[in-house]
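With one protein chain withheld, the remaining protein chains of the complex are depicted in position.
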Amino acid sequence: MEASTARTHTSSRTRSERKLAWMLCAPAVIAMLAVTAYPIGYAIVLSLQKLDLRFPEQTEFVGLSNYGTVLSSELWWTDVFNTLFIMVISVAIELVLGMVIALVMHRAIFGRAVVRTSVLIPYGIITVVAAFAWQFAFASDSGFVNNLIGSEMDWFGGRFSSFAVIIMAEVWKTTPFMALLLLAGLVTIDGGLYEAAKVDGASAWQRFTRITLPLMKPAILVALLFRTLDAFRVFDSIFIMTRGALDTESVSILGFNQLINRLNLGLGSAVSVLIFISVFLIAFVFVKGFGARVEEGRPGG
Amino acid sequence: MSRGSRDYVLWSIGIVLVLIFALVPILWLISISLKPPSQITDQRFIPASVSFDNYKSLFEGGIDNSPFLKPLINSIVIALITTVVAITLASFTAYAIARLEFPGKRLILAGALAIAMFPPISTVGPLFDMWRALGIYDTYLGLIIPYLTFSLPLAIYVLVAFFREIPWDLEQAAQVDGATPFQAFRKVILPLAAPGVFTAAILVFIFAWNDFVFAISLTSSDASRTVPAALAFFTGESTFTAPTGSIAAAAVVVTIPIIVFVLIFQRRIVAGLTAGAVKG
Partner (left out) sequence: MGHGSREVNKRTATKALACLAFAALATVGLAACGGSGSGPPQLTFFVAIQPGGTIEETAARCTKEANGRYTIKPELLPNDASQAREQLVRRLGAKDPSIDVIGLDVILTGEFANAGWIEPWQGKRKQEATEEVFPSVIETASFEHKLYAAPFNTNTQLLWYRKDLVPKPPATWNQMIEKAEGLKEAGTIQVQAERYEGFMVWANALIDSAGTEILSGPESVDLEQKPTEEALAVMGKLANSSAAAPNLSTSNEDSARLAFEAGESAFMTNYTFAYASASAEAPDIAKNMGAAPFPRVNSNPSKPPLGGFNLAVSSYSDHKDMAFEAAACLAGEKSQLTAVELDGLPPSRSDLYEGKVVKKAYPGFAGLVKESIEAAGPRPTTPAYQDVSSALQRTLHPPEKIDPEDTEGIYDELKSNLEAAVKREGLL
């Protein structure tokens, strides 16, 4: 008798726990699904059709042929390369720089509020304006950079020099995002651990690699995950600075051109779905490969 | 003691470098905004002469005719409401995911991630149709809802990551020590949750503040147009003249609420440590 009562008690407890959990999650889930279920579903359906908004009467179902067109196009693969190039370099720089800045923000001996607030301003500036400020700064005859370094170089006249400015703008804009998440992670580390390590004779570098980094792993992974996903969809900086000229176009600009400029909803939706799949692959690599175990069960107890 | 002063010098240099990194482009924007039109291209970092015309032009005409004032108010209200609602919803969800066992936990996280990954540009068309059908096109709600949708994933992930690190047993320990459940929650758990919550709040606010894609597509008048979208309507002296100065001035003004918001919240991010409950 006792055993079965115990089991019933457990399952009713689990049931009420589940009910509570679902109640807590419901508002967020509804908010997310209600808005995206139709648009995302619609985009997928569109991608299977030949649909040009200017010639609506010629719409027809073509299955995967739009995907074939995109994947066999040299332009798509060039843009994928461009996007990955920008993404890998900017995220790498941002991680290192972000860690440095987080440490400075954490240990600032004076002017903490000023430092922390200043660091977040780049992230808070309207993206299109920031891109424009960078473009203007590097404009070969009206910006201050050429004046400063005594050059007349047309930064936006070459592919890789354009990449350089684009990456600089991206890094400047989103390193604070990294730094903020890393700071919040830093702050939760118990100072006592460092004291104990110092007593044991650990050097600053050892304290960093053996205490700080491991304890910050969740924060680092969330930061990297979201930053990488975002970086793959880079649009504003490139659009403002070069409009994708000189082979600096990213996959998002490609999608935009098909959807908006050419009103080719079929091709444009296919590009969007492919972007989604690519981003999904990256997230998959992260979650499986680097063990971004954000979703695991309750911690001890 | 020499080690202490060496540390001091090193960190001070670090601070200065960080400040330079963060602020040079902002100072450049400020410099552009203060230059009179004839000097915009003079390549100087510091303006040769200072003029506040760009700022004046932002506000002239009062709330009805200024191209900037009403959008600024729209931006502030929409971003604030989005932040409050998003953090509330995300906290509930993250709490459930971090502390409770239930099926579908991974599905929610994966689904949230999927939503965050989808290119916004292709959702805009259908959203436009939906909103017009529902009558919330060009309204605050019409922007708040997509902002919620696309900021919830990040907020949820951040909060889950932080809630997972909180030693929830401390709550029980405090109750054993005689605190009521509510006191335990308030004095022990909340300060530990604060860094995550305020971090998530800053991220959501900035997302809503900066968005351009939805703002330009789901609004058509000052009723709900936010500042990033309003910038597209700024004019220079002629249709071919870029309104460089006024855009720079608008960007500077619009950064001030961000500074205020961040200033308030960045203190809260580290408040957890000082509450004293973390030791042991």
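Labels for the chains are A and B, by order of writing; each one numbers its residues from 1.
Everything that follows uses one rule, which is that a contact is a pair of C-beta atoms (placed from the backbone, for glycine too) under 8 Å apart; a residue touches a chain by one contact, two chains touch by 3 or more.
None of the values given here were measured: they were computed from a predicted structure.
When the missing chain is restored to the complex, the residue among A:L46, A:A139 or A:A219 that touches it is A:A139.
Set against the missing chain, the residues A:F156, A:W172, A:F232 or A:F286 yield one that touches it, A:F156.
Touch with the chain omitted from the figure is made, among A:L33, A:A164 or A:L246, by A:L246. Residues of chain A that touch the chain left out of view are 20, 23-24, 27, 52-56, 69-70, 73, 75-76, 139-142, 152, 154, 156-157, 242-246, 254, 257-258, 260-264, 267, 271. Those residues of chain B that touch the chain absent from the view are 37-38, 40-42, 77, 81, 84-85, 88-89, 92, 95, 124-125, 128-129, 132, 136, 139-142, 144, 168, 171-172, 175, 180-182, 184-185, 216-217, 220-221, 223-224, 232-242.
As a convention for this text, only the chains that are shown with their structure count from here on.
Remark: chain A and chain B have CA centroids separated by 15 Å (rounded to whole angstrom). If you check the complex, the residues on chain B that touch chain A are 8, 11-12, 14-15, 18-19, 21-23, 25-26, 28-29, 32, 40-45, 89-90, 92-93, 95-106, 108-119, 121-123, 125-127, 130, 145-146, 148-149, 152-154, 156-158, 160-162, 164-165, 167-169, 192, 195-196, 199, 202-203, 206, 209-210, 212, 227-228, 231, 244, 247-248, 250-251, 254-255, 258-259, 262-263, 266-267, 269-270, 272-273, 278-279.
Put simply, chain A touches chain B in their complex at residues 14, 17-18, 20-22, 24-25, 27-29, 31-36, 38-40, 42-43, 97, 100-101, 103-105, 107-111, 113-130, 132-134, 136-137, 139, 141-144, 146-148, 172, 176-177, 180-181, 183-184, 187-188, 190-192, 218-219, 221-222, 225-226, 229, 233, 235-236, 252, 255-256, 259-260, 265, 268-269, 272, 275-276, 279-280, 283, 294-301.
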